[in-house]
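With one protein chain held back, the other chains of the complex are shown just where they sit.
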Amino acid sequence: MAECSVSFTVNGRIQSVTVPPMKRLLDVLREDLNLTGTKEGCGEGECGACAVLLNDELVNSCLVPVRDASGARICTIEGVPAAGQLHRLQQAFIEAGAAQCGICTPGMIMAGLQLLSRCPHPTLEEIREGLSGNLCRCTGYMRIFEAIQNVAQSSE
Amino acid sequence: MYSKSMEPRIVGTAVPRKEAAAKVTGTAQYVDDVSLPGMLHGVTVRSGHPRALIRHIHFGDGIPWHEFTIVTARDIPGRNIVTLIFDDQPFLADGEINHPEEPVLLLAHENKDMVRRARQHVFIDYDPLPAIFDIDEALQAKTIIWGEDNVFKRYCIEKGDVDAVWSQADFIVEGEYSTEAQEQLYIEPQGMLATWDPETGITVRGSMQCPFYVQKALMPLFNLPAEKVRVIQQETGGAFGGKEEYPSMIAGHAALLAWKSGRPVKMIYDREEDMAATTKRHPSRTRHRTAVSRDGRLLAMDIEFIIDGGAYATLSSVVLSRGTIHAAGPYRCDNIRVRSTAVATNTPPHGAFRGFGAPQSLFAIERHMNKVARTLGLTPEEFRRRNFLRQGDSTATGQLIKQPLDLARLQQRALQLAGYADKLERFSRLNREGTRKKGIGFSTFMHGAGFTGSGERHLQSVVHLEARADGTVCVLSSMTEMGQGTNTILAQIAAEALGTSYEQVQVLRPDTAQVPNSGPTVASRTAMVIGRLVQSAALSLKEKLLQAALLQPGYTPEQFQSACREYICSIGPLKTSAQYEEPPGVHWDDEKYRGEAYGAFSWAVHVAEVTVDTVTGEIQLDDFVALQEVGRVLNPVLARGQIEGGVAQAIGYALYEKVVWRDGGMANNQMTNYIMPTAMDLPPIRVYFEEIPYEHGAMGAKGIGELPMDGPAPAILNAVENALGISFCHIPLLPEDVLSELSVAREAALDLAGSVV
Partner (left out) sequence: MRSFVPDYELVVAARLNDALDMLAEGWRPIAGGTDLMVLFNAGKLPYRKLVSIRRVKELSSIEESETEISIGAAVTYTHIRQHPVLRQEFPLLCSAASWTGSIANQNRGTLGGNIINASPAADSSPVLLVYDAELELISLRGTRRIPYCDFHLGYKKMQIRDDELLRSIHLPRKTENRRSYIRKVGPRQAQAISKVCFAATARLRGSAIDEVRIAAGSVAPVPLRCHATESVLRGQSISPDLIETAANAIAAEVQPITDIRSTRDYRRAVTANLLKQFLQTLA
């Protein structure tokens, strides 16, 4: 079948790719744009390792056909640091020990950003819910909760 | 030597993880993030039958097969065996199938979509053979699938004379306990990338725990010497034992395809394949028969421990060993017999998973101790208190406890931290009404660090330290970072011993061409055993600088760095190494299974608080206290993360994670249907340490990684028993089981009421 041309903005840069329309956004990011910070953990929208922001909304990029993202504004983990500086959530992850093996970390940070943008001072329950679509097998989540809480507190 | 008078600057502090910045920015390179020019994508065609003979393989129409690289058992240039302990598992099935995920054939193509489609067009005809799927069928031995009797390994520990005791016992308490398989479920699926060059040989890079295991398995596969098989670890996205031995299989497959095609080949499992085909925790069944005196002393413990190893022996013998040694728990008893067996079934081989046999047998003993206490009319804490091992006592294998050990105090502190006594009283009042029943329970346990018995002596692990011209020092070992913090703690130990700064120590990524063999990254041995070697190598390096008069005692990190620079400039390479030496007084008898099983044990008390909803049978954890004695804590944030993560996995083991089997294969091999805890499912996990430095460990450290996997499951089921008055003896304990037992209990209560009227 025919490939199609799809354009969108990724981390502030306009990008165009010519790919099969049902190619997953995840694969386009990783294979066509070489943005390998977005990970595949399950391929069924369950683990959140592939989470990115699409028009400021958290989505699992393994469930987004690339053509459905045409014209969208996409932010991946590579676009999180600003002006060469780590985002304070990234810094908080380092300090709290929230990243262990690191494979869930990019998606977890995207989920954290979505949570903090919708709810700058989340309760523990809100943090739990906000991260519940991102599975982490290493940490038991406690260090991640702490990282989010630290960011929320520092912005008071 | 670490001296107590010297206040550590780096060890014991929460320095940030070495590779933290790469991980939070997504720049860390996992194997699937690496691509090479001309690379092909490889896939595995699997059997789909639990046991059969291969009759014929044919290739369907509509696929341009000439574009594919195809490898079968007949292509293998060397030995078709994954070298490990017993030589029984082939890389590719050759005529015979022993489980439904057995690799039969490999395909590679440059188009990933194409190779996945082609996999569905390979058809294999089989003559089915009878298969067996559980421990009972294996022991009945009506169908023999392995060796002469379906048994991979047996052990027997005998201490004292169990059989002489039964007649003197006031009480004899029996119990049977069982556990099911558990999937490691690291979030990064397994994968390897292989290249072949006629001059230099095979190079594989990938997600793994043990680069030298992979090398050892690939050498006979290709008849190549070690220098022509290079294995490089990529960033590894979780392992938990699941990447201890299976990576050898995938590496072999990728390498065979690379060798045949002459091109780089990447094989990345998708989640379904990873869950179905790779190893899981061994299912187990434990039977206890315990003799006690009226005053609550353990007189004899007779324990039978059986694990299901799956179709090939892989690591079953060592998993069985650890489970056997831990089966009697942290209790003193003069008469102990543990008889254990690992059996074969037609499921994919079970393998290593954090705890490695100990979570299984400790689940049994820690449930059973509550049963014995109840029989005696003692509280579980008082019964344990009367029987804890203490300094000077000996374990089941006769290992003398040389270190200070006060489990009664540890238990008391944990119960205080959890508010145990108050809660017991309050819950029994609250539970008289309503549908939500609360309970609290605990477990007391230990985990031996390092290889068992003579294992460390056989490994002869080596570590190198090398100073660079810029004054930094590099740690060279085969210890892999997989999230647990290897890079960080080894750098902390080196920096501390050298007197340089943490930032000035680098830890080289394991690459068999560059690092010495320090053994596998397993068995909670990294901090205690390898850390110790890093410490020794660091002290020798420092000594060289002192000897050369380039340093004076009391130097600063800056002076250390310039001394290194000067040494390299004026004297030459500055490199030291250290090799494992057994601490004095260690004896182990592999025949009788007696002696010093482990260099040291870590000890813990875990307390779980639950609410059981009798409307649905759901169990919610409300609080969790984990108190442990792990020697010196090298990095408080990483140590806490190890405990929290281990507890979370163990909560999954106890309450959520069930592998559904169908004809020897995993039927729920998706993250949607195999249930691990989310951020919404875990209680606050409150972590506390007691620090008693271990003189033979690195800066006083003992093992930590596996310990937290051992205790939560029995603690939780003890809490459920406290809430409901029902004793469950099987994990995972699902709401289905709870509701069904509740209805049985209700019927029984009605019957009783009826008979009274």
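Order as written gives the chain letters A and B; numbering starts at 1 within each chain.
Just so it is clear, contacts are C-beta pairs under 8 Å (C-beta built on N, C-alpha and C of every residue); 3 or more make two chains touch, one makes a residue touch a chain.
Remember, it's a predicted structure, so these values are computed and weren't measured experimentally.
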Just one of B:Asp149, B:Glu736 or B:Asp751 touches the chain that is missing; which is it? B:Glu736
Among the options B:Asp75, B:Asp393, B:Glu618 or B:Asp663, which residue touches the chain absent from this view? B:Glu618
Which of these, A:Leu58, A:Cys75, A:Leu116 or A:Cys138, touches the one chain of the complex that we don't see? A:Leu58
Taking the full complex into account, what residues of subunit A touch the chain not shown? 1-3, 20-24, 43-46, 48, 51, 57-60, 62-65, 67-68, 70, 111, 114-115, 129-130, 132-135
Even though one chain is not shown, subunit B touches it at residues 113-114, 116-117, 119-120, 270, 272, 435, 615-618, 656, 660, 667-668, 672-673, 675, 677-681, 735-736, 739-740, 743
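The rule is short, and it goes like this: only the chains that are shown with their structure count from here on.
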CA centroid of subunit A to CA centroid of subunit B, Å: 30
Flag every residue of subunit A that touches subunit B in the complex, lowest number first. 30, 36-44, 46-47, 49, 76-78, 80-81, 86, 90, 93-97, 99-106, 109, 127-129, 131-145
Residue ranges of subunit B touching subunit A (in the complex, touch as defined): 14, 16-17, 19-30, 32-33, 184-189, 235-240, 270-271, 482-485, 637-638, 640-641, 644-649, 670-672, 676, 678-680, 682, 684-685
